[in-house]
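Below is one structure; the comments refer to it alone.
Moving on to chain A:
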Amino acid sequence: MRAGTKLLALCASALALTLPAAAVSQAAELRTNINADPAMVDPITYSELIAGDVMANVYEGFVGLDTEGNVIPALAESWEPHEDGLGFRFKLRSGVKFHSGRSFGAKDVKYTFEQLLIPGNRGGLNAEYLDTVVGAQAVKDGKTTDLEGVTVVDELTLDVRFTKADVLFPIYPFYFMDAGIVEEHGADWATKASAGTGPFKFKAWNLGRDVQLEAFADYWGGAPKIDGVRFLIVPSGDTAVSMYEAGELDVVYVDTQTIRRVLKDPQFKDEMLTAPAAQIRYLGMNQNLYEPFKDIRVREAICIGFDRDAMVDGLYDGAAFPLYGQVTPGVAGYNPDLPAIPYDPERAKKLLAEAGYPNGEGLPPIKVTDTEPNKNDITYYANQFSSVLGMPVEVEIVERGSHIKRMNAGEVPFFPWGWSAGYPDALYFLSQVWYGPSTYNRSRWQNDAFDALIEEAQGTADAKARYALYNKAEKILLDDWGTCPTTVRMQVALVKPNVEGVSLTPFRFLPFGDAQVTE
Partner candidate 1 sequence: MAAPSTSQTARPGSDFFLRFRRSRNAMIGSVIVAFVVLMALFGPLLTPHDPVKVNVLASWRAPDSTHWMGTDALGRDVFSRIVLGGRVSLIVSMSVLAVTLTIGTVLGMCAAYFGGWVDALVMRTVDIIFAFPELIFAILVAAVLGPGTLTVIIALSMVWWPGIARLTRSLVLGLRHEMFIEAAIVSGTPAHKIMRRHFLPNIVAPLIVRASIGVGFIIMAEATLSFLGIGIQEPEPTWGAMIRDGLSQLRTDPHLALFASLALGITMIGFNLLGDGLRDVLDPKVRN
Partner candidate 2 sequence: MSAVPILRIENVTKDFQIKRSALSGENLTLRAVNDVSLDVYPGETLGVVGESGCGKSTLGRTILQLTRPTQGRILFDGNDITRLSRKQLKAIRQDIQIIFQDPYSSLNPRMKVRDIIAEPLENFSSDRSAITRRVHEVMEIVKLPVAYADRYPHEFSGGQRQRIGIARAIAIRPRLIVCDEAVSALDVSVQAQILNLLKEIQRETQVALLFISHNLGVVRYLSHRVAVMYLGRVVELASEQALFENPKHPYTSALLSAIPEADYSRRGTRKYLSGDIPSPIDPPPGCPFHQRCEKVQDVCRVETPVLDALAPEHWAACHFPNVSDKGIRDGA
């Protein structure tokens, strides 16, 4: 038994080692959830959603969003397009301090752009926004580290020049970083220091447990009213809601599988925030891979062959609404006047018969493909198309990484997928998902008139005129049944009654700078 006692003692001491200094509850700390560790916490390699949730609180770009999801100036006070339309001159905000205490200025913007492009740095999502900048390719190729198209005019004035028109450049969600940080903390500064201008400073990242931010007192928009934000890493959405229920989280971003639980429980009624996600969803039909898709009647039959309203009620418990176009509400350029796409199985059958496939006879077998989390959706589609249209559809669940690769390579014939907006403008959806040359045109729908309109829009600085072009292009896409828009999901979040100032926009939470936790 002595050995047992010793072992127990050993265990206890080992346990003590792994426990961080007892979790002292800080009244003024906001606790919320992320469903995995962020893959990174630096603005250069930044390339995923979860890291974005954290970093939006630490870093800022030219613009930000207001509580309605509208673009508002942030680190850029104003900008003027160059006369030839190929570039902008930015007037930066004065009096902005980095977390290090250094002042923010034009040199930091240039530095950030260069860091994003230098090959060894593995520039992430934000690097893509620099493709049109003059000299970007040279930096990317490693020929120089000086980005030719970006000029520091004076401390707070920056000139950016493009190789081709890019009217949306000012609203791209860059994260500008402190040019002095590497000198101060070395190349691996990212987990040791905080290099942003946002309302919170990066404090600590305990892998598998949490990411901690602390309030930045010198924030240009005013010091946050809370001491900090703790993002607890909670992979299970269900657990997160339970933790919220037990008072272990103040704010929860509810994952789609758990939305039902939240909606059905009356106790959450007054604590719920909702906002449509800025994510289009569609059913991709690749005409190159499945002969019948070449017939517009078959495409229409598919698009009217499933019941969006039933999906909203049955699959999503009402936390969604039907989508009739390829731009989501809350995103600039959204057309609210698009006609509804009906669920009309009779007409769908008729169209299919006209196309030469009465009751689905003669249709070759096909698989509808998606990843595990969306298995209910494809099970519904497969069931619907086989029972309503007689189409021999099978369900195929695949691994995400290889699925995306195959979709990008245009190798998946039939798939429901989504695309989340990186910035609040319809061009994001239209130019990335349906523009012919785009890598992300995964169903390989192609239309010259559509492509021409998109190119024209990219050079149209006037917003109204640009939106008209969007609407025109979108109509071409829809009239051709090039895609089946499906639904827009609602985002659901829970916020404890003692927490104020948390806003959910189509682009997830706003930074928690205005949040307040009262006792």
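Selection criteria: all candidates are chains of the complex that A comes from, given by their letters.
Throughout what follows, a residue touches a chain if its C-beta (ideal position, glycine included) is under 8 Å from a C-beta of that chain, and two chains touch if they have at least 3 such contacts; residues count from 1.
All of these numbers come straight from a predicted model, not from anything done at the bench.
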Candidate from 1 or 2 that touches chain A, complex-wide: 1
Residue ranges of chain A touching candidate 1 (in the complex, touch as defined): 236-238, 257-258, 260-261, 264-265, 307, 310-311, 313-315, 317, 372, 375-376, 379-380, 382-384, 395, 397, 399
